[in-house]
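Below is one structure, written out as structure tokens, with a few remarks after it.
All protein chains but one are shown in place.
Just so it is clear, A and B label the chains in written order, and each chain counts residues from 1 on its own.
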Amino acid sequence: MATAQSERIFVLPGDQIDPSLIPSHPKKALRLGPGLRHIPPNELVPTVAGQLVTDPRKNSIWVEYNGGRYVPTVGDLVIGTVHHSATDYFYVTLSSYTSNAILPQLAFEMATKKTRPNLNPGALVYARVCLANRHMDPELECVSPSTGKADGLGPLNGGMLFEISLGMARRLLMRKSVEEGKVVVLEELGAAGLAFETAVGRNGKIWVNSEKTKTVLLVGRAVKETDEKSLTVDQQKKLVRKLVREMS
Amino acid sequence: MPLDTSTYNLALLRIDGRRWNELRQLRGQIRTQAAADGSSYLEMGNTKIMCVVTGPSEEGKRRNQGASSASAAGSGSSTSASATNAADILVSVVVGGFSTVDRKKRARSDKRIQELQATLAKSLAAVLHTHLFPRSTISLSLHILSQDGSLLACMINAATLALVDAGVPMTDYLVACSAGSTSSHSAADERADPLIDLNNQEEQELPFLTVGTLGASDKVVVLVCESRVQVSRLEGMMVAAADGCVNIRAYLDSVVREKGHRMVAEGAVEKGASMAMDIDV
């Protein structure tokens, strides 16, 4: 399987997937990631063009792609804008021109009927997708259902939102973003002595906050340029050095 | 050829006998329509406009939009912060077929009219305290009874009067005045005088612009110029128009005060009448 990974297999929608590529684990059930569709009884069809990636340890398979439109998937971390609120829900916009996701007002840390958060239209929230079916509005949560902790989710105050490509958002969200995603720009900026915080939404958004306006702009610009010009690791380092020099 | 400029140089009198900084005869009335929340009638020379205000009312704007697509929302792309937190301003302009010499029928979807509506809605949104009326609508309907130049200016002034009558809180009067220049666009002659409050004949011949200011201040809310003019003329014309605005503001204020005095003098009658009306609604 390791060789297959290094060969980089690309698939087109409707392609046949070689059965040898599908991981088979004796105990765990096969997990399908985004971009694949299961046609019962046992056929797998890619629905997007991209790179086929498998993880034999987790017995999962998915297609990595840099598509233009965000399709919610369970477990994704997203940044949404509150559109309006109703008695029990906030309606949250994840991307333009798509229907709103719903975020229950009680799905926040320590939220009860009396102490629910008050979010005005236009407020930003960092949330996890907990329900995503086709033909249904996705549902979000800002609290871990098992522990009841926020884990960093919740309303985002201050800062600035930048739009990035979905592929870049995935790379930034990878557990080992430096090795696998080949993005060092945030680490480099941190190493250059800038103090800032970020939140990456799988829906192609990155939120940056810092005490200084200039720092926010610099971080945002660095990430966007890395994304748009698909810079390599070395180029990213160079870019960061250049930007930091310009700022001071 | 410009008959105006040719005679103007002789006696410095304009075609209708005014000097450069004289306004035409202004005549204004407020509360002309008993049934409306606010109404006004304004004459600037032979330009005559009637304005009727309904609102601020809480019922949604959907019904209104269905009735006429020609309404322009005040919360356009560039105005008020978020649509739900401030009142929408809907403006519809009705041009009477009898308002000009040639009886021309204008389509409701005429782009020029739509532009006028958008201009009025956006400029009124800037002076009205719309944030005091969330989720409500202020709709204005302007009827052009007679056109003789300075149309936009007269419409703005009439709308201001009607809104004062309707009791919508605003920062200051929004007043507008047009100004032209006696030079033709190409001539770079330095002796060109600015003229204010142009009539139709002058508008045909001279470059002109319309300036809408916030009360008597120097702050410009509306600036519309649709004819070719040297950039060096701009300052003179704007200053002249701003002067005209100061005079117009004084006049509009006197109309409002006079009405106020009369209402106080008539006292109970007016009050009772208006209260009865409120109950009916």
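Heads up, the rule we're going with is that a residue touches a chain if its C-beta (ideal position, glycine included) is under 8 Å from a C-beta of that chain, and two chains touch if they have at least 3 such contacts.
Just so it is clear, contacts and distances are computed from a predicted model.
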Should one name the undisplayed chain from "Serine/threonine-protein kinase BUR1", "GPI ethanolamine phosphate transferase 3", "ABC transporter domain-containing protein" or "Exosome complex component RRP45" using UniProt, the answer is "Exosome complex component RRP45"
Contact with the hidden chain, among A:28, A:149, A:214 or A:238, goes to A:214
Considering the complete complex, identify which of B:94, B:145, B:225 or B:263 is in touch with the unshown chain. B:225
Subunit B residues that touch the omitted chain in the full complex: 72-73, 76-79, 81-82, 111-112, 114-115, 118-127, 185-186, 209, 211, 213-214, 217-232, 234-235, 238-239, 242
Missing-partner contacts on subunit A, residue numbers: 81, 93, 95-97, 120, 122-124, 156-161, 207, 213-214, 216-217, 220-221
